[in-house]
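Right after this comes chain A.
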Amino acid sequence: MTSSHSRVVRLAVGTLFAAALGVASAADQPVIGLITKTDTNPFFVKMKEGAQAAATAKGAKLLSAAGKADGDNAGQVTAIENMIAGGAKTILITPSDSKAIVPAIKKAQAQGVMFIALDSPADPMEATDALFATDNYKAGVLIGQYAKAAMAGKAVKIATLDLFPGHPVGAQRHNGFMSGFGLKAADAKSNELSKSSEIVCMADSFGDQAKGQTAMENCLQKNPDINVVYTINEPAAAGAYQALKAAGKEKGVVIVSVDGGCAGVKNVKAGVIAATSQQYPLKMASLGVDAGVEYAKTGKKAKGYTDTGVTLITDKPMTGVESKDTKVGTDLCWGNK
Partner candidate 1 sequence: MNTQPLDTPPLVMEARGLVKRYGQVVALDGVDFELRAGEIMAVIGDNGAGKSSLIKALSGATIPDEGEIRLDGKPIHFKSPMDARREGIETVYQDLAVAPAMTIAENLFLGREIIKPGLFARWFRVIDKTRMLEESIARMNDLKVGIRSMTQAVETLSGGQRQCVAVARSAAFARHVVILDEPTAALGVKEGNMVLELIRRVRDKGLPVILISHNMPHVFEIADRIHIARLGKRACIVNPKKISMSDTVAVMTGAMRPDELPAEALA
Partner candidate 2 sequence: MATRSPLPPLATLGPLIALVLAVAFFATQSDRFLSVQNFSLILQQVMVVGTIAIGQTLIILTAGIDLSCGMVMALGGIVMTKLATTAGMNPYAAVACGMLVCMGFGLVNGLLVTRIRLPSFIVTLGTMNIAFAVTQLYSGAQTITDLPPEMVFFGSTFTIGGAAINYGTLLMIALYAFTWWALRDTQPGRHIYAVGNNPEATRLTGIATDKVLLMVYVTAGLFYGIASLLSVARTGVGDPNAGQTENLDAITAVVLGGTSLFGGRGIVLGSLLGALIVGVFRNGLTLMGVPSVYQVLITGVLVILAVTTDQLSRRGAR
């Protein structure tokens, strides 16, 4: 071998070695996918931000995608396929359609991908390896207990502004509220909205402020003496308040809600919402990323249901119902502070 020849060989081997090292270190970086229902609901926007922050902190790579709208199952299936192609070994997902997504999950699990459901379970719950979510039933129970205490034995006429028929989260919060209030209701497994004679009006708000307002107006028209309003989320609660204010009735009515977004906590502080159950999407996301990194490093899968917690936030605490004030609520809230 001539000296120049050997120099070329050394150079070549050196480059190959460096390249192999590069590939190896890239292969070491865990790739985690996050698929939310939509890109537009602030809840999911915050969840994505939390996941990104956790991923950066742990040196993982985050791929994210979402369906086009609530219920867009096909979009989520496509996202799963794309992420596997992108090297994701763990996928965090908030399923738009809890039943329809299961076959796609099973197919991916057969290739060794770990699935963690965030915020809402797949159906059956065991279809994913793990579930990190709010206990939506408990969220309802807390505000139900609060409302009962706040009404202190007065005769109640309750209006419920629900999501829309058949949605598990909508049913769990509604039935939990009833149960916490002391009314007979279905358990956490049901998708049906329970009724009772104390509930004088049940309307669908679709989680939307304007529709919540219209629903509340029509309910008030039916029963001008409504004094308790359960709402599926804080935009619906804001709409309900607008309707009550326009009718001059906002002072005597207790509005309770679920979510704990920063805008909602502001409304609790302003007295629009009496109490809200705060949930923690950022915690769901960061727990999910942690689990993904753990799986990539040790091969150990996350399992079962982890309650990411729910806290009752109110500035008018009631005895017998544990709660925190809006200062804590604002510290922990998700959204734009």
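We take it that contacts are C-beta pairs under 8 Å (C-beta built on N, C-alpha and C of every residue); 3 or more make two chains touch, one makes a residue touch a chain; residues count from 1.
Criterion applied: all candidates are chains of the complex that A comes from, given by their letters.
Worth saying up front: this structure is predicted, and the values here are computed from it rather than measured.
**Q** Between 1 or 2, which touches chain A here in the complex?
**A** 2
**Q** Name, in rising order, each residue of chain A that touches candidate 2 in their complex.
**A** Chain A reaches candidate 2 through residues 39-42, 45, 164-165, 201-204, 208-211, 213-215, 217-219, 221-222, 235, 238-239, 242, 246, 263, 266, 335-336.
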